[in-house]
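Only one protein chain is missing; all other protein chains are in place.
Chain lettering (A, B and C) follows the sequence in which the chains are written, and residue indices restart at 1 in each chain.
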Amino acid sequence: MLTKSFCSNLLKPTMLALALGTVSGAAVQAQTITAVMHAPLRAVDPVISTAYILRNFGYMIYDTPLALDSAGTPQPQMASWEVSEDGKTYTFTLRDGLTFHDGAPVTAADVVASVTRWSKVDKTGQVMASLMTEMVAVDDKTWTMTFGEPTGIALIALSKPSGLAPFIMPASVAATPVSEPITSTIGSGPFKFVEADYRPGVSATFAKFEEYVPREEPSDGMAGGKVVKVDEVVWTTMPDPMTSLNALMSGEIDFLEQTPHDLLPVIEGNPDISTRQVKKQGSQNLVRMNHTLPPFDNPKYREAVLLALGQQPMLDAQVGAGSEYSQACAAVFGCGSIYNYDYRADDIMYAHPDKAKAILDEVGYDGTPILLMHATDLATLNPQGPVIAAQLRDAGFTVDMVSMDWASVVARRASKATLADGGWNMFSTTNVLPDVANPIGFIGVAAGGDSAWFGWPNVPEIEELRMAVAQTADVDQQIEYAKKIDELVIDNGVMVPMGELFNVNAYSSKLTGLVEAEAPVFWNVEKAE
Amino acid sequence: MLSFVVKRVLSAVPVLFMVAVIVFMVLRLSPGDPAVMIAGPNATSEQLADLRESMGLNRPLLEQLLIWLGDIGRGDFGTSLVSGKPVTELVMDRLWPTLALSTSTIILAVAVALPLGVIAAWQQGKWLDRLVMAGSVVGFSVPVFIIGYVMILIFARKLGWFPVQGYKPLSAGFGEFASRLVLPSIALSFPYIALIARIVRTNVIEVMGEDYIRTARAKGQTERGVMTEHALRNAAVPIVTIIGVSIAMLISGVVVTESVFNIPGLGRLVLEAVLARDYTVIQAVILLFSTIYVFINLSVDLLYGLFDPRIRY
Amino acid sequence: MTTTPDSQVVLSVEDVTVDTRPKGKKPIVRNISFDVKEGETVCIVGESGSGKSVTSMAVMGLLPKDALQVTGGRIMLDGEDILKVTPARMRELRAASVAMVFQEPMTALNPVKTVGDQIDEVLRLHTKDSPAERKKKVLSMLDRVHLPDIERVYKSFPHELSGGQRQRIVIAMALILRPRLLLADEPTTALDVTTQKQILYLIKELQEQEKTAVVFVTHDFGVVSEIADRIVVMNRGDLVETGTRDEILTAPKKDYTRMLVSSVPSLIPRREPIAAQPKVLDVISLQKRYGKKGLLSDNTVLAAQDINFTVHKGEITGIIGESGSGKSTVARCVMRLTDPTEGSVVVNGRDIVPMNNLRDVRKQVQYIFQDPYRSLNPRRTIGQSLMEGLINYGMDEAEAKKRVGETLELVNMPASVMNRYPHQFSGGQRQRVAIARAVVMEPDLLIADEAVSALDVTVQAQVLKLLEDIRDNTGVSILFITHDLRVAAQICNTVVVMQKGKIVEHGAARDILANPQHAYTRALIDAAPAPDWDFQNFRPAAAAVAV
Partner (left out) sequence: MTTDSGNTMKAEETLALPDMEEAQNASGLGQLIRGILSTWPARISAVVLLLIILMAVFAPYLGTVDPVRLDPSQRLQGSTAAHWLGTDSFGRDLYSRVVYGARISLAVGAGTVIVALLAGVFFGVLTGYFRWADIVVMRFMDGLMAIPGILLAIALVAISGATLTTVLIAISIPEVPRVARMVRSVIMGVRNEPYVEAASVLGTSTIKMITRHMLPNTIAPLIVQGTYIFASAIMTESILSFLGAGVPPETPSWGNMMADGRLYFLVKPELILYPGVMVSLTVLSVNMLGDVLRDRLDPRMAKRI
């Protein structure tokens, strides 16, 4: 701390120094990482909201029972486990030294309460809960989960890295009903939340939690020891990506979570700035149709859309023509996942306006406009609408593209009404790849009709297969089921994969030891003077 | 005077009531609600219904309006639907950056525009006048974000004189505070310099045609004396008016400037709140702006009296 | 007279020509020469556009720089050619050697500074006196211009003073440095007659104390006859003739001067009451209250009360009063342009006060407004304006056009002017058009509200004659509102004198003007300039009575 205050005093001589160009936020606060995140933090309940910034927030202040290593295998994090012979009962044991930020020890009862609350909301959690007969805290350190039949779901669920992750909070907090956002920020993670410096929508500060006891294994994905090597991490957001890039170049910030791909040339070759592509933080584009409204209640039309759309133009528009940061991919669960599959790859990846036209002619499409919702205020979604519209028009569809902010899309896509009453035919969005690579948890493939995600596809076979995936612990068997799901999803037009794009972190070259994981995490990171 | 102030403050009440009702209705009739924004992109319908229930969003509109108005009447602006923080706390936190930016902008604009306008009036019809006037039209014609980008590029990136972005409170030291306000204030002040300089010029020219200016000259007053002792104070009323108007207009520029220079002010707060449908925050901020507007008008009226003894309250 | 033949010449204007910048076809003031001696008052007289004000501004060096310039001649002030001095020297001369009093006391003072400060400014600029000395001098000057309560006045802002008081301030400001020459540009035109009289006396008094040379610019021969030692007559930029007061008033050499002088109305009543005729207008107990009564406070103003008078067919009735007397309020009530608070206005036997639909009445009563520049819609042709009323009452366009053409000729305008716009006409012509607009409706009663006040005397005389001709030809009755007793004396059969919203005297013009009963009427008559001069006949009024 001596250094810090010494530096700041030295640098105080104000305007003159500033005018001479000695502005350097980095030097003043050597032990602080200032990170510009993709979205501002405005709420603090990481369980009821699927907003990714809240997932990232969760990883700062909470810990998870298990965690995936870089290869995607569940590993112990807070707890280790044993499976009974019959594969039906899992016994978890918390490791020593775990305490909450308020000083209370973490107990099995806290875990049970937290997992219970989480599994009311999370899709994977719900599946797990439906298979589970019992979850009890045996003592302070131990809890058990018992299932009706052998399953690997417990490990998948408790190591779920993204979407809603099973963060462990004090039992009293976890008792909050899911209809009510929690306001507590007491976790047991490697950072603690500095409530006094929290400015919703502007910045959030995380201080190193000195009492945190990391695992001894080296950091590996989300697994391994979470060793914090800086004093604090400050998250901010900047509404203007130009500004954040300029700020990074002038040393005012250290880390930029999402770098606009088109601006990478500006920082390339700059020795002060490093970039890295994080495939696990990439996203899959998808197009969703409303199965309950004409014309997409008719599978022929959905087939026509699948054929009409091609992936490359959308990826080009998002990250640049021929960019290395994108990849056309036909697999429903993502090309980087173990469920990678090239079923009907050509039809999915490339546009076939003629084939699509032929189908439209066959069913006698009368030119009724397709209402496509286009979100304009999010950088990755903004390019999607015009590209989809252009491709559909090429194939003979009439498209009525309605531009609105994301809040309006989110509201309108929930409507099952007719077009005249505020309904819709089609929208597009992205999901992060870790969420996609999960046949149970991926909302884009759920096809249970009314209970399915917006668009409400109803393909009972898919639902049966998803349950089957959950009910087996055999990975090969799971892959087998997943491929069947993939085929059914494509053939029924449940969703149309539109390619993958990868996230690029840009950061000061002073930072080393960044972890490659499903979310941007700040343990293990060192900052050079 | 006091009774005038009391009367004006009271007359602001129906205006603010009108604002409250208009804003409330505009927001509630818009698609999207905060529940979906809180629950995130993959939330299910049941989750949403539960959230709405707990946030009181499924009550009849009129009931919501009356509850809200009642709360305001008691000085309670509620909590942010998104962050759960008290709205007053959020707004107060964001108020200072905006206040600092607006104040420095207006001071800068007046400090530059007043002499420019006087010089232009003095040199009426000559090349200096034309230059100032042409420059002022250009000031109107370039969008503020472009001015902002160019200033960042030149003064922050190329010359490194000022930070690119951000805001530091005064408590962090005057240098830290001021250095971050220089570029945004300059960028934001352009149109107001243009506007105020024009008004100053026009009014000074008009006043210079008045009989009492002729009287002053007939007394043997110098041209400088005519300008400083007679013309400026008489031109002050419309100039004060336009400065008041400028402050009221500032908000649109503030929203943009805060974005470009990453200043965590009210403009950004309300913009983000609109995108997230955080009703309580939007309502409170707009009401705050309207209140400021009303009170600026009141202060302008009171200032009239300072400059013109004919005006009494 | 305070001058003697060997008095020193203070101002000598020699062959001065003023032109526009850039140069126009013809200079706007051409080859003017005259001298002013110390203690002497020279009046420059002329109608609007004669160049009299431009001449005085040239002497002061206050011509607007970018519009006008002196292109020839010399202006010698105590032997120094002020056209050749440096700007700094000119500033020294101003106030110290040559000072000016302007027409509009309302606007000539800076509204945001106290009057004391504004007089003090002159001393600050031209003397090295200490503030205390200066204040003493200012207060004594305020005393000399006979202002009451000078300590209070010193701290007052111009708007807190009356018009007459303000003009005294301007005079104090002009004379505090005892300048050699005082230029007074229409200094009393904007004032009521009683105030005018006082100001004229004040100037005279101060002039006699200081032997100041005075150049007095005016259009009003009444004023001239009161104060002038010598007269300079100007017309359209040329000097017509100069001479002593008596030479010009009794034996003008030039036709223009003759016409100018003979156009000046004099106070001698010329019209007899008319023989008994039916009543056209009967105003009974009229009252008008402006503003609303508050719960606790009474902010209302009683603009007219207890108004009773009648107008007979073919009669011209004058309502006379100073500003604020309520005379216009009465006229507007009669027209129902303003709704009376109480009382009746009976037009041709019908009370129009309770009426909701005024269409019928409107045709019977017509109104001629004071300002001919504002009473015609500038965007409509004369024809459109004149036909509007006829068409409103259902006449077809061709017929209306014919009628308007005839009426225009009645007011001595060619019918061809119908296609033109008001701005193409002079004030006198416009007033004729306005009269035609009223007359074409064939009303029974014409209300002329200060209808000739804004006009030059020669035009005024013509319009007065026109009104009488129309009365004679059509038998219309006229309610003639004026502040000018001399005008009323020219045209009215009967007069009503008003003061502070009440009628103080009422009767035949001949009786009231020659033999006023009420003190106020007497004061008005006394204050009127040159009550004893019969201008039309170039002789004192006493001679007229003798005829």
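Things to note:
Quick note on the criterion: a residue touches a chain if its C-beta (ideal position, glycine included) is under 8 Å from a C-beta of that chain, and two chains touch if they have at least 3 such contacts.
Since the model is a prediction, treat every value here as computed from it, not as a measurement.
Within the whole complex, touches from the chain that is not shown fall on A, B, C. Within the full complex, the residue among A:72, A:87, A:386 or A:423 touching the omitted chain is A:386.
Contact with the omitted chain, checked across B:68, B:162 or B:293, is made by B:293. Checked against the full complex, the candidates B:129, B:206, B:223 or B:301 give a single residue touching the omitted chain, namely B:206.
Residue C:366 is the one among C:114, C:225 or C:366 that touches the chain not shown. Although one chain is not shown, part of chain B still touches it, namely residues 14-19, 21-23, 26-27, 29-32, 130, 133-134, 137-138, 140-146, 149, 153, 195, 198-199, 202-203, 206, 238, 242, 245, 248, 251-252, 255-256, 259, 270-271, 274-275, 282, 285-286, 289-290, 293-294. In the full complex, chain A contacts the hidden chain through residues 240-242, 245, 260, 262-263, 265-266, 312-317, 320-322, 374, 376-377, 379, 382-383, 385-387, 389-390, 401-405, 407-408.
Contact residues of chain C toward the unshown chain are 335, 337, 358-359, 362-363, 365-367, 369-371, 374-380, 385, 388-389, 392-393, 409, 412-417, 419-421, 423-426, 428-429, 434, 437, 441, 462.
Heads up, the rule we're going with is that only the chains that are shown with their structure count from here on.
Note on chain placement: the centre of chain A and the centre of chain B lie 39 Å apart, centres being C-alpha means. For chain A, the set of residues that touch two or more other chains is empty.
The residues of chain C never reach two or more other chains; the list is empty. Across the complex, chain A is touched by residues 30-33, 36-45, 47-48, 50-51, 53-54, 80, 82-85, 90, 93-94, 149, 152, 156-157, 159-166, 173-176, 178-179, 258-262, 264, 268-269, 271-272, 275-278 of chain B.
For chain A in complex with chain B, the residues that touch the partner chain are 12-15, 17-19, 21, 23, 25, 40, 42-44, 48-51, 54, 121, 163, 177-181, 183, 199-203, 236, 238-240, 242-244, 246-247, 249-250, 252, 377, 404-408, 410-412, 414, 422, 429, 431, 435, 443, 451, 453. Per the touch definition, chain B reaches chain C in the complex via residues 125, 210-212, 214-222, 225, 229-230, 233-234, 307-310.
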